[in-house]
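For this depiction, one protein chain was excluded, whereas all remaining protein chains were kept in their positions.
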């Protein structure tokens, strides 16, 4: 007797702001996906690929770019708390007031790649942050001119 | 009588292969999200930002990260000349002195995607720049929370 | 025939008490100026910047330097709210995490002297700000080299 077959798909429910759902649907159409689930599956896979990069413990320099609405409750306090917990890694933060709501924040960072990645994850996952990205570059020492 | 309030969130169901769901859940925990929906919402927003990069005349915000040896002849003059030629697009530049030789420079930028890309290319191609990267994000206006 | 060229420098004679001349020469050396004229030119420019601060509707550039404990309740929210209310005047904010508690924040500003002063007052008076200072300089346009 064969073992019970593993199901082909599992279903789960996602709750997002209505505007985000609308924009997801438009992107699904524009990119030519047959349905929303296929689009979301691809987004998850892209996220996993990025997440699993082996960052290692070499010393890197880099930047963390964040966009958030500073009116969103606690977002600023959360971001500053995280940054101060790692103030030895965060060299400086440049904050630009894009408009009445939105902030662009760029952090100059230096430290072990894996640690910097963990801080970036924490900042980007903070509620209220709309979008964030870690950009890794070199400290210049190990890079010939 | 008050008008019907816009719902705070909408719910929809996603069907994905079981392994993908499992791995999404692990990533959700590892990145520190409070729940799966928040993780998926961030993946959707990241997907939207990337998708929209293809539209050259769309307004984007972003950062340009550069590492260079300031002793390299003319590099600084070249970088500043390029930046001043586009001073309406470059909101501010954060400069960190990594060591006696190496500089980490992070520019906060805003403008049409195409123009920002062209400036980034010009800066990164400048003689003496060891490494550079353009990170595109949103001005926040077109990205629902 | 070419038009008469504008002279590069003009010369004029200054009469001052002998001790003042001696002390000017010492300061010129101590500050590292190549000669006395360069030192006096800088003193004149500094005098002009200060003199013009009295004109409330003159456009100035400057910086606002703040030190605060980010754990102090609401201080960060208050500071960001004020800054966003005037996001056209505040070009960018540089935030350095001095230690677990203390923040050094430096704002680059440009606008009418009077308005900039009012914003600086509001920021410095905010509860939780330990110390703050407005530094007025020129936008460079009205200051000859």
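For reference, chains read A, B and C in written order, and residue numbers begin at 1 within each chain.
The definition used in the following text is that a contact is a pair of C-beta atoms (placed from the backbone, for glycine too) under 8 Å apart; a residue touches a chain by one contact, two chains touch by 3 or more.
Since this is a predicted model, take the numbers as computed values, not measurements.
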item: For chain A, residues in touch with the removed chain; value: 91-92, 94, 108
item: For chain B, residues in touch with the removed chain; value: 70, 76-77, 80-81, 83-85, 87, 90, 92-101, 103
item: Contacts of chain C with the absent chain, listed as residue ranges; value: 6-18, 20-21, 23-24, 27, 30-34, 36-49, 51, 61-63, 65-69, 72, 91-92, 94, 96, 98-99, 101-104, 106, 108, 110, 128, 130-133, 135, 137-141, 143-145
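By our rule, only the chains that are shown with their structure count from here on.
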item: Furthest chain, CA centroid comparison against chain B; value: C
item: Averaged-CA centre spacing for the pair chain B and chain A, given as whole angstrom; value: 10
item: Cα-centroid distance, chain B relative to chain C, in whole angstrom; value: 32
item: Contacts with 2+ other chains: residues of chain A; value: 92, 94, 96, 98-99, 101, 103
